[in-house]
Structures are given as C-alpha cells and as structure tokens.
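Note that this complex is displayed minus one protein chain, with the remaining chains in position.
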Amino acid sequence: MDFSLTDTQRMLRDTAVRLIRERYGFESRAKILASAEGFSRELWATFAEMGLLGVELPEQHGGIGGTFQDLAIVLEAFGRGMVVEPFLPTVVLGAGLIRAAGSEAQKSSVLPRVAEGALFLAFAHGEPRSRYSLTHVATTARRDAEGYTLNGAKAVVLGGDCADLLLVSARTAGKADDRDGLSLFLVERGAPGLRIRGYPNVDGTRAAEVALEGVRVPHSALLGGEGGAFPFIQQAIDRGIAALCAEAVGNMQALNELTLDYLKTRIQFGVPIGSFQVLQHHMVDMFIAHEQARSMAILAADRADSADAQARTKAISAAKVQIGRSGRFIGQQAIQLHGGIGTTLEYSAGHYFKRLTTIDRTFGDADFHLTRFATVDAA
Amino acid sequence: MDFSLTDTQRMLRDTAVRLIRERYGFESRAKILASAEGFSRELWATFAEMGLLGVELPEQHGGIGGTFQDLAIVLEAFGRGMVVEPFLPTVVLGAGLIRAAGSEAQKSSVLPRVAEGALFLAFAHGEPRSRYSLTHVATTARRDAEGYTLNGAKAVVLGGDCADLLLVSARTAGKADDRDGLSLFLVERGAPGLRIRGYPNVDGTRAAEVALEGVRVPHSALLGGEGGAFPFIQQAIDRGIAALCAEAVGNMQALNELTLDYLKTRIQFGVPIGSFQVLQHHMVDMFIAHEQARSMAILAADRADSADAQARTKAISAAKVQIGRSGRFIGQQAIQLHGGIGTTLEYSAGHYFKRLTTIDRTFGDADFHLTRFATVDAA
Amino acid sequence: MDLNYTPEELAFADEVRQWVRANLPPETRDRVLHHKRLGKEEQVAWQRRLHERGWGGPRWPKEYGGTGWNSVQCHLFDEVLSEEGAPQPLAFGLSMIGPVLMAFGSQRQKDYYLPRILRQDDWWCQGFSEPGSGSDLASLRMKAELEGDHWVLNGQKTWTTQGQHANMIFLLARTDPAAKKQQGISMLLADMSTPGVTVRPIITLDGEHEVNEVFFDNVRVPKENIVGAPGMGWTHAKFLLGHERTNIARIGRSKAELKRLKRIATEEKVDGVPLSQTAGFREKIAAVEIELMALELTNLRMIAAERAGQAPGAEANMLKIKGSEIQQTLTELMMEAVGPYALPFNPEAREPGWKGEPIGPEYAAPLTPDYFNYRKVTIYGGSNEIQRNILAKAVLGL
Partner (left out) sequence: MDLNYTPEELAFADEVRQWVRANLPPETRDRVLHHKRLGKEEQVAWQRRLHERGWGGPRWPKEYGGTGWNSVQCHLFDEVLSEEGAPQPLAFGLSMIGPVLMAFGSQRQKDYYLPRILRQDDWWCQGFSEPGSGSDLASLRMKAELEGDHWVLNGQKTWTTQGQHANMIFLLARTDPAAKKQQGISMLLADMSTPGVTVRPIITLDGEHEVNEVFFDNVRVPKENIVGAPGMGWTHAKFLLGHERTNIARIGRSKAELKRLKRIATEEKVDGVPLSQTAGFREKIAAVEIELMALELTNLRMIAAERAGQAPGAEANMLKIKGSEIQQTLTELMMEAVGPYALPFNPEAREPGWKGEPIGPEYAAPLTPDYFNYRKVTIYGGSNEIQRNILAKAVLGL
C-alpha cells in the first residue's frame, strides 16, 4: 500500500497548480465565463502545450502514457480553479472511450488531435427520459449497405455545444433498457440532420441538447463492435465519476480554505466569527467531510480503469455517494458560514458551491449511487 | 380550532401530575422495578380509585365517559413519571378493543372490572415472524360445535405476563397476510394449553411470549364477528400509537427539563457547561424537537378514534414518525450532554432514554411508519 | 381541544378562495406557481385589488384600514392565497414599517403613509444591514447628522431587497455617535429619489437581481422623517424583527410548494416508474411533509396561545428555524427530482412572456436557481445560528 506520489505525479501537480494560480484566478475565470463561447480556446492551447491533455494517452498517439491517477492529479488542481473548459467530455470521456473501444485507425486519427488541443469531443449518451440509467437508450441506428442512419435525442450532453466530434450511443438491436444491442458512433459536427442546441449549465460549464434526425454515418464511424458497447459505456461513466471525484476534492479543499479564512477575518460582535464554538464545530465537520471525500476519491482513481466491472462500479458508486454527501454538506455550510456574501455572484464561495451541486447531479446523484452500491452484488 | 383544555381535562391533568409527583419519584419507581412482579398493584388500585382507569369508559360500565384526548392527558403525566404499570395494554388496548368490538355481555362483564382495577388485559396480536405487520397472523382458530381451538404463538405481548384475560387474534379463514379472516378471542389466563413466558423489557415494562397449543374457548369468547376483526385491530394499534405519542411527549419534556437543569448546574472549566454555545444549540434543537412532537401527539389524540381509517392511519403514522425521530434525537442528545452520568442506571436520564427508545420500537418504528404514511393513499 | 376549523372559519376560507379565483389574473397565478418573474405592475395591481376588497391589510386593525381579523383568519387568508398562487404580499410596507408606524409613528406619518401602503402607492424597502454589520446589526455605522431641518445621511446599506423598485426606504442610522452600541441609533424614512442615493444591484447565485447595495452621499432627509424619538431606532427594529419572524416560516407557501414537488415527482420517471412511487424519493417527500404538518400545528398552537392573551415569545424563533429548513429541503428535493435537467441554466424561461422551447421539462428551469436562491432563508432575518442563540437565552435561560 502506497499513498505517495511518483515523481511524474509531483511534477504534474506542480504544473497544474501553478497554471491555475497564475492563469485561472477568480477574475480571469469570470471573464472566461462572460465570453461568447463560455470557455477559453487560448487556455486550452496552453493545456495542450503543457501536456495536460495527453496525460493518459499512449505515447504513440501524442500522449505521455500516464495512468488515471496521473489524470486525477490534474483534475484536482482544476477543481481548485473551477476550470470550465471541456476537459471532462473531451479528455476523460471522449478520448478514454476511443482509446478503450476504438480501432487503431480511429485512435490514430482522433487521439493525437485531442492531445494537441485541436479537437473537442463529447459523449452523447443520456436521453431526455433516461435520467441516470445507462441502458435506457431509445436512439436507434439502422444499418444498411453504406452505413447507419441515426434517429433520436440526447440530453444534457456535457461539452456538446463545442464538440467537433460526438460519440453517440444508439441501439442497433434490443429494446430500451436492454444491456445488449448498444453501439457507439462517431458523428461529426455539421452532419446533416444533427441539431445541437448549446447552453450554459448553472455552474458555468456548457452542455447541449442533441437531436439526430436521419443522420447518416459510414460503417467506419462505428466505435467497437456492433451491439456490444455497454461495457465501454459503463466504464466511460465510471471514469467520468472518478474524474468528478478528483475535481470535487480540489473544489472542497479550496472552499474549506476560503471559509476558514473568512472565519478568521470576519469580525462580528467585536471578535472574529471563528471564535464562536458552533461555527468552529461546523468547520471541523467540513474538514472531516473533505478528508473522507479525499479518501474515496483516491479509491475511485485507483479503480477507474479496473477491468473487474462489478468491483469497480461498487467502489465508484461508494466514492460518488461520499463525494455527493461531503460536497453538499461543505457547500451548504460554506454559504451559511459566509452569510450574505456567500449568496452573491461576485464572490467565489458561491461558485464552488454551484460546481459541487452540479457534480452531485452528474452521472447519478448520491441516492442513485447508494442504491447501485447496495444492489451491485445482487446484479 | 381550539387547543385549550376543558375543565375536566385540567382536573385530570392536575390529578395525574400530582399523583406522579407524590407517588412516582425516581426512587419509588426503582423499588417498583425491583419488585417481583415489576409493577405495583397498590398503585394500580390507587389509579382505579382516582378514576384514571375508567377515563374513557362509558359511565354505565364504571367509567367517566371521557374522550381519547382526556386519556392522553393522563398518559402524558405517566410519561413524565415513566409509569411501568400495564396501563397501555389494559386500558388503551384491551378495554378499548372490548368497547369497540365486544358484545353488551362482554362489555358488562369486563369493563367495570377494568375500571375498578380488578382485571389486567393484554392484546396478543404480534407473532414471532410478523414484525410490525398487522395482517401477518399465522395463529389459527378452528371452529366446532362447542367453540374454537386456538393454535399458534404470540410475540412480545405487552402486559402479557400479568394479564388475567388475553385478547388473542387468530385466523378463522384466509392465509397469513390476508386482511379478511381475522377474529379476536377472549382467552383466560390458566386456560389449558396456554403458556405465558413473562419477562421484563429493556425499559422496565413487562411483556410475554405466548404459546397456544390446542387452547379451547367457547363460542361466547369470540369478540366481534368472525373473520372481520381487522378494522378493530388496526384501530386498536392506532389508539396504542396515539397513547405512546402522548406518553412520549411527557417523557421528552421531563428529559429536556432534566438536561437543561444539568447544563445550568454542571461546572466544567470553571463555568456551567450550558455556557458553551455548541451545547446551547443542541439544547435548542431538543426543545424544538419536543415542540414538534407535542404538536403531532395532539393530532394523534384528536384522530385516534376517528372512523375514517385511511385519514386516521395517515395522521397516526405521521405522529409516530415525528415521535420516533424527536425521541431518538432528544434521548441520544440528553445522554451525550449529561456525559458519563447519563449512561448509568442510578440516574434518571438514561431511563427516559430507554423508554423513548422502546416507544420507537413499539407498533412500528419511524421508518415503518414513514413508509405507511407515504403509501396509505395508494392502498 | 378540537383540531378542526369551526364552520365559520371554513366559510371564511371559502369566501376568500372564491374571491381569489374570481379576481386573480390567471397569468399571474401561473407565474407564481411556476416561479417565473413577476412584474412590478402586476404586484401593485394585485395589492390594489385586495385593497379594494377591503383585504389590503389582513393583519392591520380596522382603524388603519385593515381587516381587524383574528389570527386564525389571518392564517387562513395566507394559506388560501398561497394555495391559489397569489403573489406574496410585500412585507416591507405591510408587515414591517406599517406596524412600526402604527406603534411609534407620529400622527402625520400614520395619516400619510399607512393608506399609501395599503394602496401600494409607495414601494418600501429596508435599510438595516451594512457590509460590516450582518448578524451584529448594532454595529452599524451609517451616520445621520442634523443640519437645520434635515438629517444628512452618509454611509452604505446592503442586502436591500427590491431596492431597485422602491421609492421609499426605512433605515437605521447612528444619530448620536457618542452613545453606546445599541443606543444612538434612530429609524428614518427616506425618499429613494433624494439626490445622493445610489442603488447598485447585487446579483445572487441564481443570476437574479433581487438585492442591492444602497449608497448615501450627503442625502438630506426632512427632520420630521424620524420615527419616534432619536435613539429609539434599536427598539423599533427589534419590534419590527419580531413581526418579521412569525411570517418568515411561510407555512402556507411551503404547503403549496409541497404540492408542486409532488406534481413534479409524478411527472418524472425512473425506469418508467413515477419518481413519486420509488421508495427513496417517496419517503423523502413524506419526511418533509410530516415536518411541515408538525410545524403547521405548532404554529396554530402559538396562534391559539396568542389569542388566549399570551404574547408571542421567542418561541417564534423556532418557526423561523424550522420554516426555513423546510423551505430549503423543498427546493432541494425539487432540484433532485429532475435529475440531469437540474444542470441547464435557462434564465429566460422565467421571463413572463417567454415562448421559447424549454430545455427538458417545462417546470425544470427555475428549480436549481431556486435551490441556490433559498440558501438565503437560513441567513436573512437573523441567521438560524442567531435564532438559536436567542432561543437559548430567552426561552431556555442559558
């Protein structure tokens, strides 16, 4: 058992932390949010230059061949800075899926472009009625001699508004809720019949509703074998959750530091409010909630790429429950301890809270994963 | 809407409160608990003399013809004193059932003897595998020309160890879990084939495991019509719950007073521990928990005798949830605020806590009733 | 003891209900029930319509143009209005400065301002909090110096709800800088259009403009615009906050929101089953419903005690604590109910006239912003920590 960082990880951490400190201050972030696209292509290029987009990609595809744990270190730093660039959809979900399920040709064509920052991806899986279910896919793909025709709708596709390439799940067989019969397709932005309605999320990240009306793709757009995509989908989402966990831990730590600082400096009744025992104990509980979340985020990162799907999903769900509960507690308490200032847009605490809230609602909330954790052994 | 007490109620309250204060101090109660039977027949006779056993019984049967709300006032005072005499099984459940379902002959023979304190009753309904279900009855009653033969087992029968007369539920038709086919029988203590194994409960009240092996009763022992006992059973348990709610509220108030007093007098670090803000806020939350419980106990008493079974059970379940949660919170916090002394048998706080714990586990715990509340409209 | 309303009380509630149904514009009702933004005009129009009916001041005595209703009637009135989707009455005039003026104002102030509150000729806002004085209100620093016939105000107020709509503000200022903390504070009434008053919006987490900073730079207010005597401001403020605290539980509104939550949970499906029928969520709804039942009864018990002549004590702080917690739980459950559709931010969908295509279900757009917005309810009007301090001291004697 070893919790220490490797030299590479230490280097990655220092790089990412410095980048956030220097380029992603609260003011800079506010400007990014206010921009037309809602994120910074310039910063994205910087991420690419620094090798942050290819941390986990194989060297032959322009990456540095790292592990998910290496990636988690970057994500934690991004959590501290509340980075809104589409790292999760492009790097964790999109590139991860292509690496896991793609053909050599697909990998060679897509991954290097991701590593160099030239391509945004999005995983278009959830649907308007699927809620958090991974199998509820009503979108269909009909095969013919030249390729496939896709019809359906995808909901709250993270990073969908700027994606150059969408990874779309669709049913080639079976009925909604079947595990079998799911397939994945690469769909280019601008494909006829593809309608993307982008919008901001409540935390400043971006997403889209995606409609597919008779969208045509060639046979070569199929990612992995026909009908066997479910294990890839499940693992992609598990990786996405592990990424959220790492990000959330960075967020919680920053928010706790901010709140602690406020308790020490805000004067009421002639004394710092941190001298009130009730507020001290709340802060202690926030500290504990973060430590517990950190432990589970480490577990999630350790298991994210495990091939044992049952053990993996159990650990990932446990981590998501802990992150959801800790994040909710820390977020709500941080606002309460800050009082009025915490409820305003011009102060950073509320933004951390909003991001934590969003993380709990992404890929299944704490209650959803509590049930998954409790029932996975029976499944 | 009127929350004020009637003159009779004020009188009842004063009588019961004075009785508890004078005769049911912590020392006296300890002696009662240590006695062979675990309760006081002498005090029972006093209850009878003061009219407390017949509060709710009709005047022609030796009672004073009061309402359930009148009874609740007595129960609240009993809650303050943690009265262990079998008031709930005899007066609330037993006499209540006979009044509701009994023939005129049964009422005339039983109720006056209850009012005068000459008869203990018990409602033998729950079974070893029934948990909190009211319909899971495997005990059978086979009818023949001379009467019925009862076979089965009854679990945790409150007051069962001293009962002179048991009200036993048994199946005359249908299968376990059916609502129909349940009947009630009066079974005398000492009936051949009846085995009663009495024991103390963790809170000092008494109960029994009851085995029925070929117990013979005459036709006249049937209480109400054959096969139609379910509504009576349900109402009896609802009344029992409303009684527990009233008792619990008295208990919580006494425990809060005791704890508040301790906070004001216990010195640590040179000051009363009640000067610590964290303990103050815990005490405030206990105060609120009691007020919320009190409101729901009033509702339960108001609805206990309602003929609208669905609205009644919904209100009663809501009250039981609130009582369970408030009682758990107040009980646990009271021990925590007392520290070591709260964990000992020689101090009263722990006894209040034990009784509150037992109340939550009687007739369905908070979670059971939360589900019942949430699903009763659909049933 | 009888937990049922009397036939007279029920008839009263019914009369109110019928009248509201006949008089509340359906668009207004729809906007209130779906948490869309309300226009200033439509709020004024509704208050005037109530006033025409004689119900403009439900808690006001008859001599000031109020209804003279007892507390049960007031409770039923609130409840029916919430249920029917009527706009919440504007508390700053009706529940705050109105009662203060009745108790402490000059005859002239009463004669002039009270009728204007009922007709909503004035839109009042409150100037208590300052950047440095949150929970510690008495540490406020705004100055009012008497120069001839005017008080000259300098300083800053914050968290001024609806200050952007208001034409009048009641505020606390330090008129005697030498006096000790709570002393030397006075309550003044100021016209927002006076030169030197600047309103700057504060945008809250939900992206809405509801509160403001208000700056006072040599603002001259007529001498007679003081409420009561100089130095009595703290007394008036405590009186006012006591009034605020009973309404702050907002039980009627939470009951209406509970219904909305149940509707949403019936629409939402988990693997084809309505969310309202899944064990976990069903029981979360049940838990908050029971809390709310208990709080309503607790409130009714306090109303009864008040009618029996017992002054509302610090127990009212309990209503604030529980009421605010319940409000927050309801917003949280509604956000939870819509699953992934809690994410999209679509503030236009809250505009009165918006006809665009919703993102996800139509009811989703306000839910997460509401969750963010409602974090304030355990902070404002005296944070819940302050409420517990008060209860510990006043009720428990700690």
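Think of it as A, B and C in the order they're written, each chain with its own count starting at 1.
Following the convention adopted for this analysis, a residue touches a chain if its C-beta (ideal position, glycine included) is under 8 Å from a C-beta of that chain, and two chains touch if they have at least 3 such contacts.
This is a predicted model, so every value here is computed, not measured.
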Visible chains that the absent chain touches, using the contact criterion stated earlier:
A, B, C
Could you tell which one of B:35, B:103, B:268 or B:310 touches the chain left off the display?
B:268
Of B:57, B:263 or B:279, the residue in touch with the unshown chain
B:279
With the full complex in mind, choose from B:64, B:100, B:156 or B:309 the residue touching the hidden chain.
B:156
Can you work out which residue in A:18, A:219 or A:281 touches the chain that's missing from view?
A:281
Interface with the unshown chain - residue positions in chain C:
279-280, 283
Contacts of chain B with the absent chain, listed as residue ranges:
126, 128-129, 131-133, 136, 155-156, 177, 197, 199-203, 207, 209, 267-270, 273, 276, 278-279, 332, 335-336, 339-340, 342-346, 350, 353-354, 357-358, 361-362, 365, 367, 371
Those residues of chain A which, in the complete complex, touch the missing chain
1-6, 9, 69, 260, 263-264, 274-275, 277, 280-281, 283-285, 287-288, 291-296, 298-299, 301-302, 318, 321-322, 370-371, 373-375, 378
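Assume only the chains that are shown with their structure count from here on.
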Chain centre separation in whole Å, for chain C relative to chain A (CA means)
39
Where chain A and chain B are represented by their mean Cα positions, the distance between them in whole Å
54
Rounded to the nearest Å, the gap between Cα centres of chain B and chain C is 43
If a residue has to touch 2 or more other chains to count, which residues of chain A qualify?
276, 278
Two or more other chains touching the same residue: where does that happen in chain C?
385, 388
